[in-house]
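A single protein chain has been omitted; all remaining protein chains appear in their positions.
Per-chain numbering from 1; labels A and B assigned in written order.
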Amino acid sequence: MAFDIGLATLVLGVAAWTIAARDTFAAVIGFVAFGLLLALVWVRVAAPDVALAEAALGSGLTGGLLLSASSRLAHTNGSAVIEKPSAIMRLAAALFCTLMSAALAAIVLLLPEPAPTLAPQAAANLAATGLGNPVTAVLMAYRAIDTLLEVVVLLLALAGTWSLAPDHLWGGLPGRGDPVDRGGVLTFDAQLLVPIGILVGIHIFWVGSVAPGGEFQGATILAAMWILAMMTGLVDAPGVSGRWLRLALVVGPAVFLAYPESHAKLVILTIEVPVTLSIAATLALLVAGPPNRALK
Amino acid sequence: MSDATLYGVLGAVLVGLGLFGLIVHPQPLRKILAFNLIGGGVFLLFGVVARRGASAGLGGDPVPQALVITGLVVAFAATALAVALLLRLFQETGRATLRSDDSPP
Partner (left out) sequence: MSFALDVLTILAVLTGSFFFLAGTVGLLRFPDSLSRLHALTKADNLGLGFVILGLLFQAEGLFAALKLVGIWLFALLAGATVAQLIARTARMSGSTM
């Protein structure tokens, strides 16, 4: 319990610093630290799959996205000084937010006892799905349509990002396309880490059927490895109008739609492979951004 | 107070903090950061509900946990789209501000 109080205080402190920091870059670093501490909190509430997803997606990929955005917007802080709300406005906002937090905290303290739960039903039907991890069973079997829609939302976000390209760069290449710096530290790091990272990503995806893990966490690690390779110039970003790229993005949701009751585990795993590939490609391309170089 | 309730209160305070940052910061990137903070708090509230539903040999109710994983992915997609929009706005107007063009910068 003392450990939990200390952890909660630490999370609160880092979150407060993220809001209060003057420099945007410092705030983003604080956000990355906040995400990692939140992953620890997830372990403490017995949700290791969510902890993996938070550390990889919520802290890792989101942090990378926000860091690159903050460095590109580094010189725009001047307007902020003029547009800052007055002290009265800040006081009113603080009051409103305190009321909001108090209301939510009151709801938490007044939650019904004994807590309603679907855990018995989830555990009872686990044998029929052939899986050992109940969260993966929920994602892939009990509420599979939710997961399909989630993958479609990712695709829609990617389509939205790509549509932000200027007209003359339509269908081009995202990223800056820097040539690889053969003697660079980051290049060396990428050459060592990317093969191992791909293995780790596949392992976390594969073991998700019986232990904490799963396709989203594994796909995030695969996406991060692709982003690292693109960042160092070891591979170039693909043109967004490429046929194979679009096929890879769409094959995941396309195979998702129906599967027979028997051989459930085999079919679930067979569906999960293209879904993982699609999600990994979509996540990496979301971080790479809209095309800003023309197709050669 | 059990540890689940403690983390529930933490989630509630995080939502309030994020909301304050969303209202008070004029820069869009800080607003996106604050929005992610609100998301973290809301997901933590889900996690507390899951933890309280521990039974049948499982440490927590898996359905809210799966919902949180879905929510994390969707929040990342929304953040990526928001950042792409912001960078495009910066590219077009040279300023990263949400104020309309006819007021003096």
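Keep this in mind: contacts are C-beta pairs under 8 Å (C-beta built on N, C-alpha and C of every residue); 3 or more make two chains touch, one makes a residue touch a chain.
Model, not experiment: these values are computed from the prediction.
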| item | value |
| --- | --- |
| Chains on display which the left-out chain touches in the complete complex | A |
| Full-complex contact with the absent chain, from A:40, A:67, A:164 or A:186 | A:186 |
| Residues in chain A touching the chain absent from view | 185-186, 188-189, 192-193, 196 |
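Following the convention adopted for this analysis, only the chains that are shown with their structure count from here on.
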| item | value |
| --- | --- |
| Centre-to-centre distance between chain B and chain A (centres being mean Cα positions), rounded to whole Å | 12 |
| List of chain A residues in touch with chain B within their complex | 1, 4-5, 8, 11-12, 15-16, 18-19, 24, 27-28, 31, 34-35, 38, 41-42, 44-47, 49-50, 53-54, 57-58, 61-62, 65-66, 69-70, 72-73, 76-77, 79-80, 82-85, 89-90, 93-94, 96-98, 100-102, 104-105, 107-109, 111, 115-120, 122-124, 134-135, 137-139, 142-143, 146-147, 150, 153-154, 156-157, 160-161, 164, 214, 216, 279, 283, 286-287, 289-290 |
| Partner chain A, residues of chain B touching it in the complex | 3-21, 23-27, 29-30, 32-34, 36-37, 40, 43-45, 47-63, 65-70, 72-81, 83-88, 90, 95-97, 99, 105 |
